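One chain of protein is taken out of this complex; the other chains stay put.
Chain naming follows the written order as A, B, C, D and E, and within any one chain the residues start at number 1.
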Amino acid sequence: MISHMVILPVIWPLLFGALLLLLQKQSLQVLRIVSISSVSVLVLLTGWLLSVVNNGEILVYALGNWPPPFGIVLVADRLAAWMLIITALVSLCALLYAVRGTDTMGPHFHVLYQLQLFGLNGAFLTGDLFNLFVFFEILLLASYGLLLHGGGRLRTMAGLHFVIINLVGSTLFLFAVGTLYGLLGTLNMADLAVKVANVASEDIALIRTAGLLLFAVFALKAALLPLYLWLPAAYAHTSAPVAALFAIMTKVGAYSILRIYTLIFGEQAGPIANLIQPWLLPLALATLVAGVLGVLASTHLRQQVAYLVVASVGTLFIAFGINTSAGIAAGLYYLPHSTFAAAAFFLLADGIAKRRGEMGDRFEPGLIMMHQRIVGTLFFVAAVLVTGLPPLSGFVAKFMILQAALSHTALPWIMAIVLITSLFTIIALARSGSLIFYRAQAPQPSHAATDSHVRPSIVSDINGLVIATCLLALCVVIMIWAGAIIEFVQATANQLLQPDDYIKSVLGVEK
Amino acid sequence: MTTMARLLPHPILSPTLTGLWLLLVNSITPGQIVLGLLLGWMIPLLTQRFWPEVVTIHKPFTLLRYIGILLWDIIMANFTVARLILGDLDRLKPVFIQLPLSVTSDLAISLLANSITLTPGTVSARLSEDRRYLLIHALNEADPDTLIATIKQRYERPLQEIFEQC
Amino acid sequence: MLEYLLSFLILTGAIFTFIGSLGLLRLKDFYMRLHGPTKATTLGVGSLLIASAVFFSNRDAGLSLHEILITLFLFITAPVSAHLLAKAALHLNLHSFAKIPIKSIKEKASSDTIGIKH
Amino acid sequence: MPNSYIILSMNLSLVALIPFVGAIFVASISRLGRLHAAWGAGFVTLLALAILYPMIADVFSGQIIIQRFSWIPVLGLDLAFRLDGLGLLFSLMILGIGLLIILYARYYLSERDDMGRFFAYLLMFMGSMLGIVLSENIIQLLIFWELTSLSSFLLISYWQHRQESRSGARMALAVTGGGGLALLGGFLLLGEICNSYDLSVILRSGDSIRAHALYLPMLILILLGAFTKSAQFPFHFWLPNAMAAPTPVSAYLHSATMVKAGVFLLARFFPALSGTSEWFWLVSMTGLVTLLVAAYIAMFKHDLKGLLAYSTISHLGLITLLFGMGTPLAAVAGVFHIINHAIFKASLFMAAGIIDHEAGTRDMRRLRGLWKFMPHTALLAMVAAASMAGVPLFNGFLSKEMFFAETLHHTHQPLGWLMPAAATLAGIFAVAYSLRFIHTVFFNGEPVDLPKTPHEPPRWMKVPVEILVALCLLVGMLPALTVEPILAVAAAGVLQGSVPEHDLAIWHGFNPALWMSIIALSGGILIYLVRRPLSAWYEKIGDRLEFRSLYNYMLNQLFKISRYITHLLNAHSLQQMLFVFMLFILALGVTGFIDNVSALTGDRIRLPVDGVSVLVTLILIIAAIGAVILHRQRLVSLILMGAVGLGVSLVFIKFSAPDLALTQLSVEVVTIVLMLLALYFLPQFSPRESGNYVRSRDALVAIAAGSGVSLLVWAILTRPYYSIADYFLSNSVTGGGGTNVVNVILVDFRGYDTLGEITVLALAGLGIYAMLHQLKLSGSEQDSQGQIWDHDLHPVIMASFVRLLLPLALLVSVYILLRGHNLPGGGFIAGLITAVALIMQYLANGVAWAHSRLSVNMHHVIGAGIFVAVLTGVASWFFDHPFLTSTFSHLHWPIIGEFELASAMMFDLGVYLVVVGTTLLILIYLGLVHKESHLTNVRKRIR
Amino acid sequence: MEALVAILIGTLTGCGVYLALRNRTFPVVLGLTFLSYAVNLFLLVMGRLTIGKPPIIVEGVTEYADPLPQALVLTAIVISFAMTAFVIVLSLKAHLEMGNDHVDGKHKP
């Protein structure tokens, strides 16, 4: 079994998805137990994989026993394992939240959920460009299903936009992959890296075009400016656990950019080296600004959190855009932080909206809600996390990014934008928290009886808050063990910047 | 329903399917025959619910003769229509004709309608609600009554004999 | 000899295919146009299919008769398509050079209760 | 003074960390009783003092205590604590005054106030402050720095039901938190310059820091941090607004702690950063302006705490100015004034709080003649105010005179007279507002319309004030005995070396500084006497100087601009999103494409053109363009799409891809059926909505995209070609057991892709099922021309033949499935044929009829299909091969002869099942929606 | 032949893009279908144009079309079919929920 451990995180959720489909008629309780156990085991599996690749070994799994570059290979290196464990953790929390009622809002929630994980894990592990496309489609379709789960006007409209724009993105993906195959005659990413490095001079422009088109695809997934426009509505209007799970979705784009543009179009790509570097940093900075402006402009909390996700995309790509080991490491540290924080924030926003009844999560003063003190404290912690204020992981991440930026020529820009947008985020979140919590009034008995639209709903369930707390606790964990984690992400960054090991592991030969 | 009927719901369809299978695979090997028989047996069994009524052919030879006539008429029809299409279009006298029906079963009506469409310059356009009239469009027909008589004699009667007479 | 047979079949097929489409192009109203393809193409494609069967039976070792299946298939389906098209045209009251008999009273009456039957 | 380092094991960090633990402790014990929290907080503070106590002697002996824990060594981020003279001074102030504040607050807070929360916040704040002053690592310092911003936010907004509390807190957070961010930037640059975040290293590297290219930006960023925190002009406005906090908070934050953090920073980095003209001008000018402006405003505030707030700002300006001068003696004076200001300002705030508490207002227009009601408090306040005014014998006088003396050291510089003049003027103002405070509140007639009748506060509420006032006097009169030792050791901490000669005596003779004091005192009295016309003038311009409305205006503008830009960017318009996407793609494509090295056309031999190909291509092109032109007539465009699909299949066949043609044909018809099903509920025509501009704009983009793709295709097709294809061709039979290489790739070489592909299909089915779940649609009863639908539900002729076709189609489907491995075909196409054959039954006989005859649960079919496919893949594990490794063998059976069995066929069966299951699931449930829609129509009609 | 194919694929792409930019769901879906035709053809011809050499191994024949792009296109066809089906039903749902089929659900039906 150990030799098959690379593929386990992929087919595990697939098998459970199929199993849940066969159990379709069983009671909800059974489905929930099956679903949760599947994801729990996934956490263990990915943790195990992480511990194995932590020594720098790159595991290669040749599907169908066909040698690369002919068959499809799975490649588990540090980066892949890192993405897998983050996904598993956030999805476990989101699932635990979902079984508190979201999963009953429509059919097949658990099947879609498992298959979403199948898509995500497959995308992180594959070493084949076309296979990456296939897994993109899986995770997208699953996400369409989950996004629309439960229905409703705004959700449907946001879903329609999300689906259509991603369909155009998928088409573009195929154009790009096709071009690469048409010129280089291979699909294996390691093989592509070798071929790109030795590309004939008359093909350079075409390869570059393909590489840039591919960038547009990933930028769309990652919600980088100007392609982030689909995100705010989609994330703000879906159900809370799905939005929490989607915190990882933009990271798939980020992962792909990191993978493809270090491995294939990275430093060693000869005349095409550092293909997207002129684009990445400016777009990242602009995304951060646009995201934070959205945070300031938001009229309700879930929308604000969605824009915070956009801003976090910008921040993440600023780190990657610095394009040094330190920058990438900073991004890789920021990645789980922003995922967990955003997920927690989405769950929290849901808890707030439910507790405030018809007032929802709008930024309007309402009545004092159930567990006001606890919710308020969690909001405060989440806000501190996402604004990058000390002492939590957000600060460590921001510090790393700025430290990495010190060596970059765009330092003044990076520093100015990162710091000023942080300030704006603080201002915006202080306002939101103040409106929701501080201006809440105690219900007056006479009022509450007559004026039903200001009456808060009686939500006594505390478990949702516990789950949000778990996600926040994960942020605390990565803050406390920052030393070890940063060593890991630095090793990961170094591994990425020296793709020779990857290529050698896959193809068995030196470049 | 007898065991036999349950196991072999369409005694005519099964061998037909076996034959068609052999046509499809373009070869007659023992293996393919076995497979063809298997399919000929299984497919009717699986699709029984979609085709519950049993088709019985009362006069197989009439059927063969009918097919022969039909083929001949089709070839002739093609030449007729070809001539009309290539000729002076203004001279064409298209007409709608109500054909009173004697056949009553679905299959027979359908086969009749199909035959009419396949043959000289006629298309069956609409079956009346009460299934007693078939509306026919003829591309160039001076004498509707003759046409009705011809159809009834040439196609309807054999079909009635094959599928409807007990 | 075989070549002549093949040539004959192929030419017949092609000519009738051509005439069928010519009818589709030339004829004056929809009901007339319907006659072109539904008839001519049966013989047109039929001849070509037989030509193909002859050709491959001759070229390869065994008999190649599976083309007959397509012919059979077309013979079953083409009239059904034509029938439905005519029905649709009548339903839409498309212009006809032939006089369209009005629907029987019974048919008219029943059209008020559409949608209930299943 | 030589520095020696002692590494302690535990204790130093505890001083800073215990308050945080204490915060949790206090919050939890507050449930037991209101006052427990206060006692708990006091205990925690005493505990911290007790831990600090043994270290005092070491510091006084000139040692620096450092304690270090490893946190993120790779980033240079350690948890490192440092105790030197400066840190000790501040720690003692923070803890000492903190203790008094706790005692005071215990009486100040009313029944309604949650003590647990208050003291928890207070302790958090205390811990953060201690963290700042005890940090060895500057990033750690920054962490505590921002923690003070956060915890002060909580403290200021403590009375959260009050609007001014909330806005004051948010303003304080925005300004000081923002300053903290600048400080982070500054520290990062400083760390970069020094290659270390350790204070010990930084304080030693002053020369190299000052010489570094990054010195100025770094200095500006650090000063931004210091100035915002210390409320220096133009960031002063947050402090008066923070007065909405409960008075104990104001007393604590604005005397010894929060605002002092800024000047602490100036003191802390004095050896490293000062001594340049940049430092001098930036710091001293900021201090000078703040000193003057704030003192000026303070004279006219009617709010008691507002007066104290501006006085605080002014005094901080004074301290800043002292550090800005950059001389060691000025620094000593600065440290001294920090101490004095903390003492008198804390007592004044507490006195103001007592007045507010007992009289119910802080408005000096109503507070008058309180001497009669609270003489004891009045006395205390008068002493403290005298100290603030710089009256001799009180501690404020000593440091202020040192300040006056220092300003005179700069007279040799251009405009050198400015500084002493300004200092004197500020002194005048200070005397004026101190006098106003005392005279208006305690004398000046009778109280005006007070909410309650004032009286002396509880005994213990005054004790903290008494202690502080006693200190004012003791320091003021016996400075050498009281304050000198701690001042010396603190100054040594600031200067990181020997402390210059200074004399803390009250009397230095008639020197210029004394004259300045005298002018200040008499001028202040004078100004107070003519305050009324001045006040009238102030009413006109004062608001502008307070910057509050400016801040609010800017904040509103920020929100307004963000809303504007966000709405502009994200109009929730799909067209806009797609348009932007297209432009982005085009931009990227063009950037990649344009190159002067690569030729567009390659040198591959091209294929000749034949007539049929030209015709089919033309038809495809015309059909596509026709569909675009006629797109508003939906059914027509759908029919044209059908023609395009057919043409594409022919192209597939032409270019040797029979499998693709088969697939395309099957998919095409299912798509058309689906679109027709949907079109039934949708409008039949699209309205003409886009104007000429939009249409030509879109057309341009479309043409650009099309041309780009054309060029790309041309460029690639004309280039020579090498690929991995040969491997598949030569291993297909031997390794995959099939002659149809495309199928062997699908089920074997790249079976993993296919596994994903069927999952996509299954997901689409499930997603659609979920969408249709409980969807209520109502279809129309007539077509777009208004004609009632034909009455004939299931035309007999169609129905009877379609039944006949079912077995036939199934036969074909089996045929396609079985041959797929060797000839065109396979599970996918076979599945579609089966599905299509069944769909035909729905078409011909209706959903109710067909559905009742197809009792299989399609979810189970899909699940089983995936299961079969996965388990086929997993089975190879038992032969110790990777997932999806295939095996095949040729078997001989009697009669039947030789036939091939391949595991790939099993996999293909899984594919088949998923395709059948999904396609039917979609169509059946769409059909059921249709059925439902008719029922709704009937119901409507019945009603 | 190469030019012909290039023009064809370009035209299909252009038509797809134009339709995808319309403001009603139905033409947009149609546009997406055109785009998938275009990209499927594009992928296929990336193995260059080969006429009459399907990749089905026959003894003695040595020249075949590149089978890999064909396999990729097959996968792509299936995926785009799934996506098209999904988006069709989604547009139906959107029409129901919004009362009109505008892509942004804005206008009156």
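General remarks:
As a working rule, contacts are C-beta pairs under 8 Å (C-beta built on N, C-alpha and C of every residue); 3 or more make two chains touch, one makes a residue touch a chain.
Just so we're on the same page, contacts and distances are computed from a predicted model.
The complex includes a chain that is not drawn, and of the options "cysteine desulfurase", "Multisubunit potassium/proton antiporter PhaF subunit", "Phosphate transport system permease protein PstA" or "ABC transporter ATP-binding protein" the UniProt name matching it is "Multisubunit potassium/proton antiporter PhaF subunit". For the chain that is not shown, the touched chains among those present are C, D, E, taking the whole complex. From the options D:L545, D:L843, D:A869 or D:L909, the residue with contact to the chain not on display is D:L843.
For the chain left out of this panel, the touching residue among D:P658, D:G831, D:G873 or D:G910 is D:P658. Those residues of chain E that touch the chain absent from the view are 52, 54, 56.
Although one chain is hidden here, its contacts on chain C can still be listed: residues 3, 6-7, 10-11, 13-15, 17-18, 20-22, 24-25, 30, 33-34, 36-37, 41, 44-45, 48-49, 51-52, 55-56, 59-60, 64, 66-67, 69-70, 73-74, 77-78, 80-81, 84-85, 87-89, 91-92, 94, 115, 118.
Not every partner is drawn; the one left out touches chain D at residues 611-612, 615-616, 619, 622-623, 626, 635-636, 639-640, 642-643, 646, 649-650, 653, 658, 661-662, 665-666, 668-669, 672-673, 676-677, 679-680, 779-780, 783, 789-790, 792-793, 795, 798, 802, 809, 812, 816, 823-825, 829, 833, 836, 839-840, 842-844, 846-847, 850, 923, 926-927, 930-931, 933-934.
By definition in this document, only the chains that are shown with their structure count from here on.
Each step here moves to a touching chain, and the least such steps from chain C to chain E number 2. Path length between chain A and chain B in the chain contact graph, taken as the least number of steps between touching chains: 2. The set of chains touching chain A and also touching chain D is given as E. Centroid distances from chain B, each centroid being the mean of CA atoms, peak for D.
If each chain is reduced to the average of its C-alpha atoms, the one that sits nearest the average of all protein C-alpha atoms is A.
Of the two chain pairs examined here, B-C and D-E, it is D-E that is joined by more C-beta pairs in contact. Centre-to-centre separation of chain A and chain E, using mean CA positions: 29 Å.
Separating the centre of chain B from that of chain D, both taken as means of CA atoms, is a distance of 75 Å. For chain C, residues touching at least two other chains, in rising order: 76, 80, 83, 87, 107, 110. Touching of two or more other chains is recorded for residues 20, 24-25, 113-114, 124, 129 of chain B. Contacting chain pairs in the structure are A-D, A-E, B-C, B-D, C-D, D-E.
The touching residues of chain E, counted against chain D in their complex, run 1-15, 17-30, 33-34, 37-38, 40-42, 44-58, 64-68, 70-75, 77-79, 81-86, 88-93, 95-96, 101, 103-104, 107, 109. Interface residues of chain C, counted against chain D in their complex, comprise 73, 76-77, 80, 83-84, 87, 91-93, 107, 110-111, 113-118.
Considering their complex, residues 791-792, 795-797, 799-801, 803-804, 806-808, 810-812, 814-815, 819, 841, 850, 853-854, 893, 895-897, 899 of chain D touch chain B.
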